[in-house]
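Missing here is one protein chain; the remaining ones are kept as they sit in the complex.
== chain A ==
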């Protein structure tokens, strides 16, 4: 067991510390810091998906009044490390995807930069390219591992033989679309060089990540790079890794010492320069006996990555853990294409990887004439099928049962196509899961002065509530009222914090704060003097060797479809989650509801359309890449079980930022089947697919 914190502030419904600043718009995001003197950068992007720049004419751009510099691969400062092809900005004439930076104009004002960028003439030697994901391509390959370092394939027994022999069989192919994170705040950086080094205001999920990557890329000591980001206008994973624009800003600032060079990606540029979720093609096989017990489970996934840099989304992971099955196989195969570089998007792996299997479970329930909740309960494993370890806590069944009660599942007629007031109405359920991740190294300091404890850690709040809940954890670990805690986050001037990713922030940063508070109390007790200070680092959790640690949940959806047009609405979404102790019910509910709303958006709206001829996303703005709007999400409710898990961390908490999106699209698809009798296996669920 980890030594638990005695809770007082933890679990209370504290209003966000940053609420006032956010509703007035005075919380400064990346390029809202009042730095001077400024310079504005506008990039020139490759118009071919693969090739070489053969000629570049920058004379007209340089002649524009107010232009400070035009950077190309010929004159840009050299980088020390170009091993990451996504970040090797303006270092060679090679073009690896359409939209890649090939030049940049820096000017006194944004309009001037943009005008001049339009005057740069670039010629290319275009090479043959491939931008089409084909599940039958002979070029597919098995990566060495999948994100971040899981085995590519797993095999337990002979699932093909078991599937062929199974009394009930489901063999289907499911597809999820290409998705773009699209945080509302665009990716943006201000960069500045002087004799002390590099300072960057960046919109990021991890200031320390940006620092170490920029230090390595530019070949300078990390101590000479400072990265600041107190507020992040959303990220959902795309701001968890460093993208090319941050390097470009630093590169241009190096060429213009003393200037704060600003790079803000336009919404259109974000569709090729800020990561995205790969489309997936999932071949799922479920074999069961007549009572619904799984004898075989196969999940073979095909995805894309970019030829210049590999990212292998771990979509097969949840199939390794969710259900007991006599035999099992999971595989990942990648197509390396001449496309923008994919990366993290909310619940990489789990989110797309629960769509196929959870729709397949619904199909199996129909084939076995079983309630889909009962089918899932019958396949509960007593240990984690993947690791063989017992679960530190697993309350999927509790979530399904409580969700069924709250949603009103019990009087559901399993037959599809119920008609109410001119709408076909259906309901569906799906399960969700997300691992309890922990990354090493997070460190916090606590200093006492003026009757306040100041807690400093280079963590990030992308809307999660970290500003607020870390203060609650600190208060309880210090055994003081939360009003006495001051928080400082979002700056590399504060100690190391791992990235806000993998729903691990509370575990890692909270664990560091607890360690610091314990060190503080053991040194100073209840009555510290001014200037008392202590530091603590997240310890290893030895329990992780003995237990499989995952959060679980169940999402329920009510869908309405117009029989004549196929118009589809999600009238209701309801989720119940088992995520250990909830640190702040207010911010937690917003996280769950936000995740489910994004899952609704994935189910019905989101679809990046990649033109294989140009290698570009053609619907690259918010008018054409639809995300759910206010009227699309009339009712989204989140609840949780009171779950006690003494093994995960001293707070007893599991990550909550990502599980909300996992499973939601499958619940909607299952409800759409129940409404219409049409089984849609390819997202998004649009009118045409329902009209069949």
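Here is the rule we go by: contacts are C-beta pairs under 8 Å (C-beta built on N, C-alpha and C of every residue); 3 or more make two chains touch, one makes a residue touch a chain; residues count from 1.
As a working rule, contacts and distances are computed from a predicted model.
One chain of this complex is left out of the view, and of "Sarcosine oxidase subunit alpha", "Oxidoreductase", "Protein-glutamate O-methyltransferase CheR" or "ABC transporter permease", the protein name its UniProt record gives is "Oxidoreductase". Shown as candidates are A:26, A:145, A:479 or A:565; the residue that touches the absent chain is A:26. Remark: the residues of chain A touching the chain excluded from display are 15-16, 18-29, 32, 34, 109-112, 182-186, 231-234, 236, 264, 266-267, 462-465, 586-587, 589-591, 593-598, 601, 621-623, 627-637.
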